[in-house]
Each structure stands twice: as C-alpha cells, then as structure tokens.
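Note that one protein chain is taken out, while the other chains of the complex remain in position.
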Amino acid sequence: MTDTLIKVDLTKSPTENEMIHNRWHPDIPMACWVNPGDDFILETFDWTGGFIKNNDSADDVRDIDLTTVHYLSGPVGVKGAEPGDLLVVDLLDIGAKPDSLWGFNGFFSKKNGGGFLTDHFPLAQKSIWDFKGMFTSSRHVPGVNFAGLIHPGLIGCLPDKPMLDMWNAREQQLIDTDPTRVPGLANPPSSGTAHMGKMTGEARAKAAAEGARTVPPREHGGNCDIKDLSRGSKVFFPVYVDGAGLSVGDLHFSQGDGEITFCGAIEMAGWVHMKVTLIKGGMAKYGIKNPIFKPSVMTPNYKDFLIFEGISVDEAGKQYYLDVNVAYRQACLNAIEYLKKFGYSGAQAYSILGTAPVQGHISGVVDVPNSCATLWLPTEIFDFDINPNAAGPTKFIDGSIDMPLSQDV
Amino acid sequence: MTDTLIKVDLTKSPTENEMIHNRWHPDIPMACWVNPGDDFILETFDWTGGFIKNNDSADDVRDIDLTTVHYLSGPVGVKGAEPGDLLVVDLLDIGAKPDSLWGFNGFFSKKNGGGFLTDHFPLAQKSIWDFKGMFTSSRHVPGVNFAGLIHPGLIGCLPDKPMLDMWNAREQQLIDTDPTRVPGLANPPSSGTAHMGKMTGEARAKAAAEGARTVPPREHGGNCDIKDLSRGSKVFFPVYVDGAGLSVGDLHFSQGDGEITFCGAIEMAGWVHMKVTLIKGGMAKYGIKNPIFKPSVMTPNYKDFLIFEGISVDEAGKQYYLDVNVAYRQACLNAIEYLKKFGYSGAQAYSILGTAPVQGHISGVVDVPNSCATLWLPTEIFDFDINPNAAGPTKFIDGSIDMPLSQDV
Amino acid sequence: MTDTLIKVDLTKSPTENEMIHNRWHPDIPMACWVNPGDDFILETFDWTGGFIKNNDSADDVRDIDLTTVHYLSGPVGVKGAEPGDLLVVDLLDIGAKPDSLWGFNGFFSKKNGGGFLTDHFPLAQKSIWDFKGMFTSSRHVPGVNFAGLIHPGLIGCLPDKPMLDMWNAREQQLIDTDPTRVPGLANPPSSGTAHMGKMTGEARAKAAAEGARTVPPREHGGNCDIKDLSRGSKVFFPVYVDGAGLSVGDLHFSQGDGEITFCGAIEMAGWVHMKVTLIKGGMAKYGIKNPIFKPSVMTPNYKDFLIFEGISVDEAGKQYYLDVNVAYRQACLNAIEYLKKFGYSGAQAYSILGTAPVQGHISGVVDVPNSCATLWLPTEIFDFDINPNAAGPTKFIDGSIDMPLSQDV
Partner (left out) sequence: MTDTLIKVDLTKSPTENEMIHNRWHPDIPMACWVNPGDDFILETFDWTGGFIKNNDSADDVRDIDLTTVHYLSGPVGVKGAEPGDLLVVDLLDIGAKPDSLWGFNGFFSKKNGGGFLTDHFPLAQKSIWDFKGMFTSSRHVPGVNFAGLIHPGLIGCLPDKPMLDMWNAREQQLIDTDPTRVPGLANPPSSGTAHMGKMTGEARAKAAAEGARTVPPREHGGNCDIKDLSRGSKVFFPVYVDGAGLSVGDLHFSQGDGEITFCGAIEMAGWVHMKVTLIKGGMAKYGIKNPIFKPSVMTPNYKDFLIFEGISVDEAGKQYYLDVNVAYRQACLNAIEYLKKFGYSGAQAYSILGTAPVQGHISGVVDVPNSCATLWLPTEIFDFDINPNAAGPTKFIDGSIDMPLSQDV
C-alpha cells in the first residue's frame, strides 16, 4: 500500500498545514523525505487553497487576493539528489479528492489579473464543472462533456539561491519598465501572504521577503500549465539543491493549450501518485536547462478536430511582426465567433477553449511579418455536430443558461 | 481519369508558364475553370521555381533572389463562387513529381532572409532529402528517416482589391517603423520579378506594382505553412472574388511546426489532387474570417515524443512579457543542445527540427511574465534511442558528415 | 456525491452478501433499483470471490472449485425498463479496491478447466500483478510494465425464462456429445454452490437448479471478456425482463484478446461507476441480438507492435479447414517461442499474452483451407527492445525468476 506522505484537509486553511507552501525559496525545509525508487502519494489543495467555491456567483473570482497563490504540497526531499542531477518523476496516477468531485474555471477581472482575452472579457466570470468518473460537464456551459486530461499545472524543484536571485532580478527589471500597469507585468515577492511551510520566525520572514512567486513557469518547470504533463507521463527535472525539493499543486482536471482563461483550467483539489528516481549528473550529460518530458500512453483520444487559424494582425487591423501571441489570440477569437453561431455566449465559448483538451499549435514563425497559430477544437466533446455544412449552423444552445458574472466593485 | 489542369515542366522557367504566378492580385485571370464537385490535379514547381539544386553546395541558398518566390499554380476559377462563400477544398492526394523525388531544406543567410534561429545560424546551409516511397532521409543528416506528412505550404484564394490594399497598407506601416532592417520587417510589392500569369502589357505592369507578396499568411490563408493541411484534410477558404481563384504551391514533403528553418520545410515540386465544393454565404453563416480546416485521417502516427520546454527568457537572460516566440525559440535551442549530445552538429539538429514532424505547442500564455512553449520531438524517427537514461547519451553520429555551408560574399 | 449501491467486504465470503449472485436466472430479485439517467457505483469481488490469494503458490489455482464462479454484483433494477428495450450503460470509471491493489493471472490444470494452450501448459501456475497507479508489473514476470486497460470481464442483464431454457438446452446438447470430456465441453447448472442473491427456501432451490452458469458469453453479453469494454466505453444491452437486471463482476486490470490463459486476465476486486439510460424498443429498432458497444476515448495508446501470424495447421502438422482457433493458437505459440529467445520461460511468455493489451485479429477466413490469425504484441511494454535485428536477440531475462507451479494431486 502506497504511503500518502502529505495529506490536506479541505475544511481547513492551507496556511495551517506545514507541508504546504506558496513561494519558491531554497531555505524551505523538506516536508518529508523519500528514497530514489520510492513511489508515494501527495494530496494537494486547489491552487487558491479553497477560496473559490462550488456556487453560482463569480464574486470569489473577482475578490481573490492573487498574492496567496499557488498552494503547493512539498517540498519532498529525495535522498542522494544533488545539484546537477535530473530528478525523474513518473506520474503514476492523479485524481480529484473523493470529497471534492468538482472544479472551477473562470476569468479574472481585468483589474485583478485578467487573462488572454481580458480586453474582450474584462469582468469576473465563473463556471463549475462536475466530475463523473473520467468525464466532466458544467451546469454553466451546456452541451459539452469530455474526458479529463488530468495533470498538475505546477510541479518542480526548489531553486538554489543564485537562481532565485536571478529570477527576482530579471522580473523586477521587467516590472520597472511599466511599474503601474494593470494587470502587472510580473509579480514581485510579497511577504504578507507568503506561506513558507515549516519555517518560522526570522528565517521565515527573510525567506518570505525573497521568495519567488509561483505564478510563472521558470527554468525548474514550476507553473508550466502543460496539459500533457498528465497521469502516465515521465518528467526529467533539473536539481538545484541537495535533496531536490520537489513540490506539486495546482491540479487540473482538464485544460486547453495556453490555459487562456487564466483562472484557470478546471481547477481542483486532489492527489498525485508519483515515483522518483535520479540520473546523476544528468543536466550536463544531456545539456538540460529546462525540464523535458515524455507524454503518457493514456490520454483522451479525441481525433476529429475543427482547426482555426490566426495571424499576427490584431482585432484593430494592426500588423505585428511574427508575434505568435497575437496570432493565437486571433485563432481563439475566431473559434469563439464560430461557437457563438451554435448559440453559445462568448463567455461560454471562451470557457470551453480554456477547459477542454484543445490544442494550440505554433504553425508558422518565419513568414514575415505574419506568424500563424492554430487552435484545434475537438468536435467529439460536443453533444451535437459542430462541423460546417451547406445548410449553415443550427442553434443547439438556446441561451437560457449563462455563466455567472460579477461586476467590478 | 482525373484531369491535370495545370502542368509544369521542371526543365523550364516558371516565368514561361502562364498558369503560374508569384503575386496576389484580384486581376490575375483565371488559369482555368472548374465546376463545384469537380476533382482535378494541379502540378506545381517548388517554391523557388527550381532555383535550388540537388547538389552539395549551399551557394544557391545564399544567392537566391527572394523577390522571385513563391511560384504558385493557378488561379483556378470555380463556377458560381461569389464573395462571401466558403470554398471547400478536399486535398485528395499530394505527391512529388516522379522525375524529381527529392527536396531541400536550408537556412538563409541572415543577410538574405534569415530564419527563426538566424542569430545562431547566420550563414547559408543546405540539406538534400531523398524520397523512397513514403519515407525520406538525407545524405547530409544521418540517422533519421521518417514518413512524409505531405502538404502545400501555400494555398488560398485571390483577395479582392480592398483586402489587397489593406494588406499592403498595414505591412508598409510596419516596414516604416524600421525601413532599413536586415532582414526586413515585411516585403513590399516588388514589380521586377513579378510573374502575373496570363497578364501582359500595362495591366500587368499595374498589377505587378500592387500585387501582394506571397510570403506571409493572411486572411485568405496563403503561406500558412501548416503541416497538418496534409493530403486527406479538408479546408474551408473565404472567397473574395467571383470564381474564387484558388492557387496552390510551395509543396512540402514534411515540415516541423513553425517551419523554423524558413528555407524551409522539405521543399519539393509536385502535384495536388483536389476536389472543390461551395458553401454559399458560408463566411457569414459561420462567422469565418480566416480559413478553418479538418485534419486528415491519414498522417504519420509517431506517438513517442521527447518534449522540450521553453520560457520567455532569452539566451542572454532577458525577461520578456508573455512572448511565445521567445519561449518557442528556447524550446528549439534546448532540443538542439540535447541532440548535439548524440553527435549531431547544431545545423543538423536545427535541420531536423525544421523538417521532421515535430510539434510546437503553445502551452501557457497567461502566467506572467513567462509564456511556456513546448517542442515535441518524435523519438521514432531516429535510427537509435534518444531517450535519457542513467548512463548518459551515446554519440551515435560520428561527425564525419555535415551540411554544406556557404560563407556570405 | 455518487452513491455506492452495492458494497463488498473482501474479508468476508461473497455468499454472505445478498447483493451478489453467481448464476443467471430471471427470478433473482433486484438487489437495488435506479432510475434512467442515474449514475451509481457497484463494488465487486474478484471473480473467485477471494479464493485466489496474493502469495507465491499456485495451489489455490489448482484447487479452486470452478462451480463457484463468477461472483457478480447485482442485479440492478432500472425503472421503466421492459423487454425489447436497449439498456445503455456508460462505464464512467472502473478501479481496483483501494485495499486490494493487486491482481492474479494463472493457468488452470488441464484436469480443472484448462485453457487455450492447456496441452502445452497442463499444470496450475500463477502470477501476481501489483498496481502502481495506472500501471502494473509482476514479481513473477520480470521486464514488463504496462498501463491497465481496466474493464469488467462480465456484464449483462438477466435472461427471461425462454432464453434461460434455450441456453441450458443447447449447452446440454453439446455436453451430451462427449459427456465425460476433461475439461468439459460446457458447464450445466450446478445447484450446490449456487448463490442466488436474496433468494431463499424453495424458490431459491428451484432457481439454483435451473440457473445458467456464468462462464460463457451469451446473447445478453455476460462473460464476454472483451478488453475493450473499458472505462469510458458505452454498451447497449438487450433487455429481457422488467427492470433489466444488470449485473457486473469479474473485473480485469488488463487482458489480452482472447483471455487465453483463462485464469484469467489480471483478475481483481474493484468497483464500477456507471450510468444507465434506455432506448425504448431499441432491440427491434436496430435489429439487435447481441450487445453492441462503442470503445472508450481513453485507452493505453501502445502503437508499436510486433505481429505474429498463425495458420490453421496445428503443431503436429495437421491441416484444418478455415479454423481460426487453430490459427490463433499457432500465432500465440509463435509469439511464445519468440519471447523465449529473450530469456522468458514459456509460462511467463504465455502469461504476458494473457495479461498485456495484446490484440488478436481475425485476418483471413476465406482462403481455403487456411485461416490466418494475427497476434499483436505491443513492444513498448517491455523494459528492453524486443525488435528483431541482424545481431540476434539478447537474453535480457536471466531465468532466475519463474512463475509458481503446482503439480496435480
């Protein structure tokens, strides 16, 4: 019987749990230790530590203090791991907490985080997704039902001090280019809501003041939000500190490439069953800077896609130079416009792109001045046929249901 | 027996062929006409019209005049097609010309076009790829052999005049922000090498002076370089002019997402067997701005990938704000570094990423300030095992072979 | 929260549980009732009700009384279901019991049931398979590790009386052609070990004397042992009695096509999460005699196979007329011979074919006198490369481990 090394109680605050942390810092003590070859289970909070509720209001999405996220389980020490090694993590299985078989997706207000299409959806909105075995559907987004590509949005090892300093320095430089921007260009350390695991006193205060925020992905992996890092995949993480210090959280029942809705995928509390081994000196042997991974042999096998193209000319007709972000944004907007023809609200269509196993491909990056990006929408997740035909679309969705929206206050 | 409506003679210049053109302009006369429901075959030159040769020198890649490209076959008029329709194109089959069973891949000199990694590979280089049935391999890049995901890099309908004007205007605005940049930010009309199909005299001169270059993808599709637009796929193109005016060219035997090498994929001369039908008024019915498409049921089924992550911090450590291009560039550089451990030169590794069916995914675009992009490298295309293991990599490639390189002159 | 309608206690005998039965009879009372549209969970014993243990002896496989099997959970009554309907069952999820994360595979002695290759493996043998998340491996069969294609070996609705009588009649006719054969040609009703759910007294005795054995698949589905009836699939069952009476059991963590080892797949205790709906009058509407089903979108995606052919000439060289069984047996024997070259014992190789997601295809059934069958062995389940090459095979398995064997007594 595999041991559950970290347990979480969803009725309590994550800040009460010493095996949870929400900042990256080399001084955070290991929550527990394992040996190479061990398999074990870690339970996790949802990324907000339970702030977002299973209800029909988006007020919590509007009001959340984003300096609190993400609540991670760990760090797990791996005996014998040393800087320069690769920590090989087999994600043997991932699931929702049995007492919490639901997740949320939402858009942050433009004033509080925003998202990829925040200019089009500037207000807080939320949808709740229920899990029935392998599948999920939402009372706020009718007509779709799909198998979950379950994965951790955030996983990685502790940075050492030089790497931490580098992160903070380069991000501050960026912030300094437009320090009052809303939403901010990056998130600097924020001591107030920092949860540093077992740390206490002065050491805690010092680390909290330095600890890197968990929002961006970085060299160690971290908040990559890669949907394909799913149960059954194998990840090779760079090790920077003795013991590696592996942490995980931000579990997603499903997500589209890009996690465009930002809040976020289908976010859930859950557990991860993993096994760790080491490749000694692996970083130099294989020239590794960022993690590499191999996909799972078991993922939802949706094969019939409707694919939307976008180019790097924005909604106002402005020409950009080989900008994939602009191109992918256009592909997303094109898909939303298409889905509206079947009766979806724009918000519902946006939510589908954020939650379902849609793919985002970088299709062309050299044909000046236009990049081309494609969004792959699986047609099989819909209860009805969304393919184009000579007769034109049918409004299968009657518009009687929409996603809760909360005005800014 | 299906008719071949456009034939090309590879021993002659494409400029001698009236059914070929290399600019987009609504006044180019239809090369031929078909009825909705017809299937037909069009032969095509390679995108350079035969300038790049099957030899062991990169001089042609260095010396090419890029104002000459791309040589397209068409436009094909479809009876009854009107502005606002969708032209549905079934790509029934695509192949190389039987007398030309090879293709080329290369990097342009930074002084003449460059490419996605031009700062790392600033000089002209070339590799030649031979086709053996479904498969291709290169005498310049040992150790790889893969099935071709054959597709047209460039396909789309003629723009109308307002759209043409919009293209030229917005691209010129971009050029004007840095008009002396090398390589240029975009390519303005260029009359000298324009080939306007059947047009002659003054009309030709006027159209040549206005005709949009074929380099970028635009609203009509065009040079999307989407590898998944392969034989067996179905594409829905916006129609802007009476008769639609469908043109195609720039065939690729295989390509990786992004076509990062720019010159280009595995470029070839060949033929396309296609069928056309119409969805009358389809643009408004489905809210279509850019083409949409459905992938083929028949593509190379490589399933075991090694996946490289990249984030939007560049090689110098500079932090960018949610820039997918920077992130994908890092993922590509990470993959190249990895492949070098097995004995490949950087150029060979770069060439593999540009030619093999690698995928580029937009994995995260909201976790400020870092985007995350992933490059999916199929492991099954290699003659040896490239997976990481505890013992470290073996140098299967001994370095005795490299890609021809030509110094700038 | 989904209700668990039937619970099983693995520390107790299945015969103590009134919601369990091991015979098919229309008079078995419904264990519980649900409405169309409901989803619910049923726990199940392993098919032997716990007789086979997690140890290193095959004595239990040798000694089992096969009149006791299979212990099924149900029948579940579906309100409104009537004869002639189709009961649509969505298998939302399936798993092992958390307190029993292992399964067994074995060969029965030829004197007690035998198996597909019983002439080659006439004695009882057993292997134990441990589950680590999605994956399984065995301490008795080194060098393989694979993702489970979890499925119920046995699922179906209660027969009505005429169907029951037909089953018993036609099977008795077969038995009568060779009544003393070992193993028997079929299994007649066997009252002694019958467990008839809630039935008691005379009614129980009468039904026990008539109840069809659960061993063969029949018109209602039943013991089909179809590996592809996995979590995520959708099955359409004929309904014969009011309320349908759906029962399920004999869960497999994984199995090869044919379940050639008979005892059996990787057999386990577990649970099934399912949803039921009705197609009224569906049998006549669609001309349904046997169940039909649609496969899951989520199954292990092993794609690289080594495929073995077999023809209908037996090991002694005798020619059969278009006999697929003989052909598939030869394909299996050919695969076993091949695997022995890598160091496996014949029993281990046989066990791999019975447990891993191997496919058995009916490749040719008309080319007199030889049928052709193919066995598809996924190469990716092995820790080493089993592909043929010019150098010949390497003995990766050193023979120090074998499967427990028990001599007949």
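So that you can tell them apart, the chains are marked A, B and C in the order they are listed, and the count of residues begins at 1 in each.
The definition used in the following text is that contacts are C-beta pairs under 8 Å (C-beta built on N, C-alpha and C of every residue); 3 or more make two chains touch, one makes a residue touch a chain.
A quick note: this is a predicted structure, and the numbers were derived from the prediction, not measured.
K.L.:
Using the touch definition up top, pick the residue from C:G197, C:G282 or C:P404 that touches the left-out chain.
P.N.:
Here the residue in touch with the unshown chain is C:G282.
K.L.:
Looking at the whole complex, which of C:L10, C:C32 or C:M166 touches the chain that is not displayed?
P.N.:
Candidates C:L10, C:C32 or C:M166; residue touching the omitted chain: C:M166.
K.L.:
Among the options C:V241, C:V276, C:V324 or C:I381, which residue touches the chain absent from this view?
P.N.:
Once the missing chain is taken into account, the touching residue is C:V324.
K.L.:
Name every residue on chain B in touch with the hidden partner chain.
P.N.:
Here the touching residues of chain B are 1-2, 39, 91-93, 99, 101, 132-135, 147, 231-232, 273, 275, 297-302, 380.
K.L.:
Could you please point out the chain C residues that touch the chain left off the display?
P.N.:
Missing-chain contacts on chain C: residues 86, 88, 115-116, 166, 170-171, 173-174, 183-187, 215-219, 221, 223-228, 236, 257-262, 264, 278-282, 285-295, 304-311, 313, 317-325, 328, 330-331, 334, 337-338, 340-341, 359-374, 376, 387-390, 392-393.
K.L.:
Footprint of the hidden chain on chain A, which residues?
P.N.:
301, 303-304, 380, 385
Heads up, the rule we're going with is that only the chains that are shown with their structure count from here on.
K.L.:
Centre-to-centre on C-alpha atoms, which chain is most distant from chain C?
P.N.:
Result for the farthest chain: B.
K.L.:
How many angstrom lie between the centres of chain A and chain C, each centre taken as the mean Cα position?
P.N.:
Each chain reduced to its C-alpha mean, chain A and chain C end up 40 Å apart.
K.L.:
When the C-alpha atoms of chain A and chain B are each averaged to a single point, how far apart are the two points in Å?
P.N.:
32
K.L.:
Would you give the residues of chain C that are in contact with at least 2 other chains, written as numbers and ranges?
P.N.:
301, 380
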